[in-house]
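Excluded from the complex is one protein chain; the other protein chains are retained at their positions.
After this line comes chain A, so read on.
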Amino acid sequence: MIAENTQTQMRKGILEYCILSIISRGEIYASDIIAELKKAQLLVVEGTLYPLLTRLKNNGLLSYNWQESTSGPPRKYYEITREGQDVLAKLDITWRELLFAVQTSLEGRN
């Protein structure tokens, strides 16, 4: 149970970082984000993404616009904001630090 919890928490923290990274590459549709995340095995179901996107958007890190779709209803395309890029830059640093920390810990164990 505790292991599971820690796993979810680790994933959750990384999940936001990854979403921001994916979106920072350019305008992207939610389903495509999911496809990428699924490939990375970070996310299993689509439903959980929407609350995260909404929260990031409400915090001003993301913005979106509607685009017509040939195959259905109009789609929301997400885009990173200036603020989002700043946050991402900070997270990049944090990630490197974490990576270093983890690597160091793992080395010591081995």
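As a working rule, contacts are C-beta pairs under 8 Å (C-beta built on N, C-alpha and C of every residue); 3 or more make two chains touch, one makes a residue touch a chain; residues count from 1.
Just so we're on the same page, contacts and distances are computed from a predicted model.
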* Just go with whichever of "Phage shock protein C (PspC) family protein", "Phosphate ABC transporter ATP-binding protein", "Molybdopterin synthase subunit MoaD" or "Aldehyde dehydrogenase" UniProt uses as the name of the absent chain. => "Phage shock protein C (PspC) family protein"
* Asked: Just one of A:S31, A:Q67, A:Q85 or A:Q103 touches the chain that is missing; which is it?
  -> A:S31
* Structure fact -> Interface residues of chain A toward the undisplayed chain are 1-2, 5-6, 8-9, 12-13, 30-31, 44-48, 50-51, 53-55, 58, 69, 71-73, 75-76
